[in-house]
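Note that one protein chain of the assembly has been removed; the remaining protein chains are unaltered in position.
First chain written, first letter: the chains are A, B, C, D and E, and each begins at residue 1.
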Amino acid sequence: MANDRYQKGIKKIQEFTLTHSAENPAGEMDIGEGFKDIAPELSKYVVEFAFGEIYSRPGLNNKQKVLTTISALVAQGTPQIELHINSGLTVGLKPEEIVGCIVHLIPYTGFPRVLNALKVAQKVFEERGVFVTTSDD
Amino acid sequence: MANDRYQKGIKKIQEFTLTHSAENPAGEMDIGEGFKDIAPELSKYVVEFAFGEIYSRPGLNNKQKVLTTISALVAQGTPQIELHINSGLTVGLKPEEIVGCIVHLIPYTGFPRVLNALKVAQKVFEERGVFVTTSDD
Amino acid sequence: MANDRYQKGIKKIQEFTLTHSAENPAGEMDIGEGFKDIAPELSKYVVEFAFGEIYSRPGLNNKQKVLTTISALVAQGTPQIELHINSGLTVGLKPEEIVGCIVHLIPYTGFPRVLNALKVAQKVFEERGVFVTTSDD
Amino acid sequence: MANDRYQKGIKKIQEFTLTHSAENPAGEMDIGEGFKDIAPELSKYVVEFAFGEIYSRPGLNNKQKVLTTISALVAQGTPQIELHINSGLTVGLKPEEIVGCIVHLIPYTGFPRVLNALKVAQKVFEERGVFVTTSDD
Amino acid sequence: MANDRYQKGIKKIQEFTLTHSAENPAGEMDIGEGFKDIAPELSKYVVEFAFGEIYSRPGLNNKQKVLTTISALVAQGTPQIELHINSGLTVGLKPEEIVGCIVHLIPYTGFPRVLNALKVAQKVFEERGVFVTTSDD
Partner (left out) sequence: MANDRYQKGIKKIQEFTLTHSAENPAGEMDIGEGFKDIAPELSKYVVEFAFGEIYSRPGLNNKQKVLTTISALVAQGTPQIELHINSGLTVGLKPEEIVGCIVHLIPYTGFPRVLNALKVAQKVFEERGVFVTTSDD
């Protein structure tokens, strides 16, 4: 199964994760490995399609890709936002940019979605010992 | 009504529009002026809150703010995306970046939302005589 | 088919419509009559369940029922909001209350959903020759 | 920061909360104080914009404002509904009205969203020792 | 209250549940019995309308009805999907069909909704000792 698209996808995934290794090539990224018993080809779709094709496109840099992802997940209210806030920090988004992106969506999604997302960001920042430099009031 | 926040908001709006002038300070931006008969204070909320406060925050640059907005609107499927694709071009997003952002969302929102958004992007690019430089296949 | 629940539903519907008559008992209310060819029992569900049961519940008055409906439709972005803005006027909601309800949702659904709903309200008010008395700025 | 809009917002918030005091002017209302470390200006947006401007609008009374809010949150499925069921009781909505509003939405949002919201209402009513007077079967 | 539609609904419900008995006619199906204190007529709506009318329609068989339900709940992201994965197994859907349906939605709802639903399916399969026969790679 280790074809070209799979290899390309795994390599791309590693740009977004901290802890990948030979034994754990996807690091902390959830590539659907937990569904080997009921949907074994799922991780293939994530690696080959989502990362090997979509994330490998030119046009946006990695930081922009994560900002785009986080914004859509704020609008949806899906819990996967935690994973992508982590990825964002890994590719070099400043916590100010992540918070900036979430708060920017108040006029578009309303406060509840934004507050829910900020709670997740706060938790991730704490876990990774990251601080927001605030100077704006 | 021309208080500080309103002035700040109008100035910020002008960064996102091409055609603003003394007579038409908001240019092509829809600031809710069309609702003067039923909700006269609406444009005040758009100018003072959305632009005077939220768009005036530090943390993200204007290009990032539009990418964030477009991403959320793809996920929602709201027609306001047309306006913001226009704003994106005005603040200097390359059409490749706008398309890149929309296509990047396939794994997060599915194809239908993405196809609907691309149709709008295509229309805006045509109207503004903008071309996508494609080299990726 | 003219059982008790159906009669009760039709009577309830007439409280929300202007133009009902013996020939057209549902007036301008869309009770799914247009689907007689493909789903003939649909109007039965609308009349008997939606109006004969749900709209016939105690607890809220008719004005509150329409406000509740409009609010949910703003959040969903479904086009049925036009019908219910009409119903609202018929049961005596003031246009200020309808606009008030829609604009109140800015912090919960964001501006795009609200602007889309206001456009529909504006159209309905025009068609019915109804004006908003505005004094708030 | 204690400008006019902020004062107006805090005063408005107190109409929706039970336990506010000089030390805790917002009472049990979540005005985003928990995000002081990552988004310090968030509570300003909630107080000044959401309450100082939107909740301070004429057109709807406080009970109508909460009904409108709850309805939109049922449609969205966002957890903030708990806070607003509490606010509803504080401004004098009867539990029958809150339940009536949620159940009224079955034809518009389907059963799942309604059942999820009723579970929250049930929890809040229990916490506040409030009972629904039911007579309708 | 034990009218015809109610009896018909209860009988229909029993087709979708394993453990129903004289004392517990709805088995593990959640028919809103838990809301007797705040919305006593809710279970009536579920039994009479949802099951006595909608689930009793011709046109689709029981397996198709559950597939249809699960698909909509994947798109919505509502937690009721657990109950309906259980119902699906009870009416004879193979676990491969349930997983097949959820995974089929990746191009329409994106990965996050699908991953969240698969997690629920995995839990239900474990609880019921059901295995997916996988041969597809």
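FYI, a residue touches a chain if its C-beta (ideal position, glycine included) is under 8 Å from a C-beta of that chain, and two chains touch if they have at least 3 such contacts.
All values derive from a computational prediction rather than experimental measurement.
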Visible chains in contact with the missing one: A, B, C, D, E
Residue of E:A75, E:V91 or E:V130 in touch with the missing chain, whole complex considered: E:A75
Of E:G27, E:P79 or E:G100, the residue in touch with the unshown chain: E:G100
Absent-chain contact - pick from E:A50, E:I85 or E:V124: E:A50
Per the touch definition above, residue among C:F16, C:Y45, C:F111 or C:F125 touching the missing chain: C:Y45
Residue numbers in subunit B that touch the chain omitted from display: 77, 95, 99, 102-103, 106, 111-113, 115-116, 118-119, 121-122, 125, 131-132, 134, 136-137
Residues belonging to subunit E that touch the chain removed from view: 49-50, 54-55, 57-60, 64-65, 67-69, 71-76, 96-97, 99-101, 103-109, 135-136
Residue ranges of subunit C at the interface with the undisplayed chain: 1, 30, 32, 34-35, 37-42, 44-46, 50, 73, 76-80
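The rule we apply is simple: only the chains that are shown with their structure count from here on.
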For subunit C and subunit E, chains touching each: A, B, D
Common touching chains of subunit C and subunit B: A, D, E
Duplicate of the A-B contact set - from C-D, B-C or C-E, the pair where over half of the pairs recur: C-D
Chain centre separation (subunit B, subunit E; CA means) in Å: 42
Centroid distance [mean C-alpha coordinates] between subunit D and subunit C, Å: 24
Inter-centroid spacing, subunit D versus subunit B (mean Cα positions, whole Å): 31
Multi-chain contact residues (two or more partners), subunit A: 50, 73, 76-77, 99, 103, 105-109, 111-112, 136
